[in-house]
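The complex appears here without one of its protein chains, the remainder shown in place.
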Amino acid sequence: MAVLAPASGPSVLSVRNLVTVYPGRDGEVVAVDDVSFELSPGEVLGIVGDSGSGKTTLARSLLGLVSTPGRIIGGEIELHGRDLLKLSHKEMRQVRGREIGMIFQNPIRSFHPGFTIGWQLIEAATQHANISRREATEKIVEALTWVGMPEPAERINDYPHQFSGGMLQRVMIAMSLLNEPAVLIADEPTTALDVTIQAQILELIERLAVDRGMGVVLVTHNLGMVASLCDRVIVMYVGQIVEEAPVETVFRTPAHPYARGLLDSQPDRSTGKRLTEVRGASPQMTELPSGCRFQNRCDYVEEKCTEPPALADLSHGQKVRCWISQRHGLLPTRLADSDHRDRAESTGLSGK
Amino acid sequence: MILLLGRRLLEAVGVLFVLSVLIYTIGTLVPGDIAQQMTGIEGATPERMAEFRERLGLDRPLLVRYADWLGDAVRGDFGVSLFSERDIGADIRAQFPVSFEIAVVSVMLAVIIGIPLGVYGAVHTGSILDRLLRGLSLIFFSVPTFVSGVLFVWFGSMFLKPFYTSYYIPFTEDPLANLRAISLPCLAIALPASASIIQMTRSTMISSLQEPFIDTARVKGVRETRVRYLHALRDALGPVVTLIGLMFGALVGGLIIVEQIFNLPGLGRGVLVAIGQRDFPYVIAASLAIATVYIAANLVVDFLYPILDPRQRDQE
Partner (left out) sequence: MSLVELDRVSVHFSRGQRRTRSDTVHALDDVTLTINPGEVLGIVGESGCGKTTLGRVIVGLERPTSGEVVVRGVKRSRNQRPGANARNDGFQMVYQDAAGSLNPWKRIGWSIGEPLQNEGLGKAERRRRVTELLDQVGLPGQMIDRYPGELSGGQQQRAAIARALASKPRLIVLDEAVSSLDMSTQAQVLNLLKDLADQHPVNYVFISHDIAAVDFMSDRIAVMYLGKIVELQNSAKDTHPLVHPYSITLRSAVPVPDPAVEKGRSRIVLTGPVASASDLPSGCRFHTRCPIAQPICSEEEPELTEHQLDTSVACHFAGEFEHLYRRSSNSNTQP
């Protein structure tokens, strides 16, 4: 496969032909199958997909967190021109936290219950910088202030169970930015949180990208989050990228039938009609059909679909893994026709 | 939290009191008439037996006898042995340290052996050593002490002469000789005990290593050894500490066989002898001492728990 051109500007992170496998009962399961993408500074890249699409494995692969017996068997993960897959354990440790940060789905369980928040933050702050405890404390208080924690200097002596989930996710973000990494990987960062809290976290992540120029990889199954936060989207289906495009393009003119199906199946309160649905279910990793993996659920399936399609460039940075749209072009979604202005108003507040 | 611990302490005293009533009642109701047995030597006529009962106060109601006994007991006076007429309190005070020392050293040994091997098993699940350990644990666990103890005596007396003595010397008199005397019995106890510590550590450690906060630590760039031995082990320790506490409590009273085999003058052997002689004042006092240790061990675990897991501190 050809080396992909960066979407805009020099990329901070380039992933090329990444393959991650897990041994299964019936041979190896390819959880991440030949995935390539670029991430620019200040860009939020969304990775969406159903459970089992490999999106979380992909995110974890980027930091070498694939848990045994899984392993990365091919590809390159290039950060600032350095291939992370060629690094020693020690060098990889230097990358973690200092150059790539990560936040997880369940903030409450992502903190050690036995140590204070301050202890855990200081451990992160002193991991890569030779600074005194006092300097580290100043640094973490500053970071906690930035994420909007009230009275940080007092609260660092509290234990995780004394915080709410939303506040812990803020602490998590504060922790991830202590060493000013260039890339932040956020794996379903708001899934475990209430929607009003989710809004606060979304705002923080947005500020990370906009104010601090961090490149953010946002793994999510929430299309609303993608729409509000991401610049570019990768849609994954059973281990493969099936579509990649700027966010506007994906929502207006998705090229892959799966992406189109997902978008059309979103409940829309203005109609209240039957939802458009993607029929069937994802195939098991162990029982993949030959050819296109979506063929058994696809409304447009053709003879050609029994051959595996490649991820091909369409135009305007849109890539798709589908024979049909590569040949016949795109079908617009429901969104593209509807008048969004009145939708914006009906949400309570229109744009300023 | 202090309130909670204070309440635990009061509860422990309460439990001890109830236990003393139970032990005393059971101890006196045990079949076998002490009067008959004692007088039997000199010819048991009913008059002699009655006289004997009166001398020991056995003709008074149970409740009165208990109150009397309790009054003395809290002052450390457990009366005299029916058999040897020696001061029971003094006897127990002499025997208790022996058992206590063996229990402490055994548990320490079990912990030193068990926790690192348990951690190793968790980190290298499925490795050859892990599988070997699990097999060995099963063997250590299932071989009864009276078999392993005898084997240890035999093995020690044949091949490990420097570690084998047939008599006990207190630590205060000759520390080295003392260690020689207790090393084999302690090993005999520690091996099966360490087997259960290995298993417990291994399983709690495996689940701790899968916790999301382990990922967090790795993502911070923390060294893998620190991730394992600080983050994961700290989290896994709670249930292990409970196990150790219970183990220790159970051990002090459970040394009967080992003390017998290795000829150690501890509480266990004392109880064994006393039961044979129906020397119930001694059995009651010794049982109470053993129960106290058990309760104290539990209390220590209760105190340790909030230190290990801060979530416990805020309960109530």
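Lettered A and B in written order, each chain numbered from 1.
To be clear about the criterion, a contact is a pair of C-beta atoms (placed from the backbone, for glycine too) under 8 Å apart; a residue touches a chain by one contact, two chains touch by 3 or more.
Because the structure is predicted, anything quoted here is derived from the model rather than measured.
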Sole residue of A:Thr126, A:Thr145 or A:Gln266 that reaches the chain not shown, by the stated touch rule: A:Gln266
Residue of A:Ile117, A:Met225 or A:Val320 in touch with the missing chain, whole complex considered: A:Met225
Where the missing chain touches subunit A, by residue: 48, 50-51, 164, 166, 194-200, 202-203, 221-229, 247-248, 251, 258, 261-263, 265-270, 272, 274-279, 281-282, 297, 335, 340, 343-344, 346-352
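Going forward, only the chains that are shown with their structure count from here on.
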Between subunit A and subunit B, centroid-to-centroid distance (C-alpha), Å: 55
Subunit B - residues contacting subunit A, complex: 211-213, 215-224, 231, 234-235, 308-311, 314
For the subunit A and subunit B complex, residues of the former touching the latter: 63, 65, 89, 93-98, 101-102, 104-106, 109-115, 120, 123-124, 127-128, 159, 161-162, 172, 175-176
